[in-house]
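One structure, as structure tokens, below. Some questions next.
Missing here is one protein chain; the remaining ones are kept as they sit in the complex.
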Amino acid sequence: MSTSDPSSTLAATLVVLDLLGIFVFAISGALVAVRKDLDVFGVIVLAGVTGLGGGFLRDVLIGAVPPAALADWRYLLVPLAAGLVTFVHHPALGRMERTVTVFDAFGLSLFCVAGALKALDYGLGPLPAALLGMATGVGGGMVRDVLAGRVPVVFRGELYAIPALAGGAVAVVGVRADLPTVAVSVAGAAVCLAWRLLAVWRGWQAPLPRGSASV
Amino acid sequence: MSTSDPSSTLAATLVVLDLLGIFVFAISGALVAVRKDLDVFGVIVLAGVTGLGGGFLRDVLIGAVPPAALADWRYLLVPLAAGLVTFVHHPALGRMERTVTVFDAFGLSLFCVAGALKALDYGLGPLPAALLGMATGVGGGMVRDVLAGRVPVVFRGELYAIPALAGGAVAVVGVRADLPTVAVSVAGAAVCLAWRLLAVWRGWQAPLPRGSASV
Partner (left out) sequence: MSTSDPSSTLAATLVVLDLLGIFVFAISGALVAVRKDLDVFGVIVLAGVTGLGGGFLRDVLIGAVPPAALADWRYLLVPLAAGLVTFVHHPALGRMERTVTVFDAFGLSLFCVAGALKALDYGLGPLPAALLGMATGVGGGMVRDVLAGRVPVVFRGELYAIPALAGGAVAVVGVRADLPTVAVSVAGAAVCLAWRLLAVWRGWQAPLPRGSASV
């Protein structure tokens, strides 16, 4: 996260949460790679792209280069570890799909808020900042799917991007209303998390076009 | 467009043309998404990527970040509107394919000239500027096709990129010859538009390799 906080305990907590989000995203990327029969390099690249790709996309677009993850070796080792763990233990991880989905929702909630706040920090307006928050959350998974040779699952009716946009928007509106960053971050992440988990548990889907073969 | 003009009427005209080009490109992206049975989020993302992707690609490569479209909400709302309109009215828009193709040729003509001039403004040489003009015109559609899971149609014999390169090249040569920007822009766009529309109407194709299965 790009926000500076008075409490260094809080700052450390945020780094841990950020790394945890990257770890979970990276596992989801590595599982896709394993299912596509990719080799160990493909597994690690998809882990890295899924965990870090959304942040890279955001940082390149707002001019924050080199991206933070390239200046901090912890951000590089976490997806590497996730890729290797998945490469070896994928049968067990594949059976924990429900757990991975829940952790993934946590990752999404953190990323959409962190992405939106960083975009505001770099001077972007509220609408682009909320959109970049969403892109931070969903961008890594989109690149993962393109590299794995499939249409991004986030386009396939899964209610995933809209909660991320909502979380980013809540954070942006809160910051513009001069509310404390911590409260705003928690509120944005909570909105995204609750909406996403409800969508998973209730099977909510994003609308498909009329006449779609999938309807 | 990045060129500053004495007449504010002209500047306003250019913005309107630019937004119109983005709108038409965005409709083409949304139609591809609908045909691939993507959900409403996929439709809007493909609309946005097709309308804005070429400009984003150019801006990231020349260092003009954040891209202009992220600093102006009109550039974000236009593809959103195009995506929603297409999501709801795609059967009618699908029947207007010929009309969409003609408008798309206008968009291509505007984008290749605007992209080339912006690259010149950022200090690039004539050859890269003309190439970036072409990339501005065709880049969004290429990303659209990759995200939709198909090989870019611009590689499939459609005569599309060469007119865009020609339009950008005319604009670059004109600026280097110190001709007035307006005249140069109109000339470049006219070359691209005429060539593209002739290609559509006459069925001109780009050459395929010898022995190609498609020949």
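Letters A and B mark the chains as written, and numbering starts fresh at 1 in each.
The rule is short, and it goes like this: a contact is a pair of C-beta atoms (placed from the backbone, for glycine too) under 8 Å apart; a residue touches a chain by one contact, two chains touch by 3 or more.
As the structure is a computational prediction, the values presented were derived from the model and not from experiment.
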item	value
Touching the absent chain when the full complex is considered, from B:Leu14, B:Ala161, B:Val175 or B:Cys192	B:Ala161
Touch residues of chain B, complete complex, unshown partner	60-63, 122, 124-125, 127-128, 131-132, 142, 146, 150-152, 154-158, 160-162, 205-214
Residues from chain A at the interface with the omitted partner, ascending	33-34, 36-43, 45-46, 56, 60, 63, 65-67, 70-71, 73, 76, 87-88, 90-91, 146-149
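The rule we apply is simple: only the chains that are shown with their structure count from here on.
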item	value
Angle of rotation relating chain A to chain B [CA atoms, steps of 5 degrees]	120
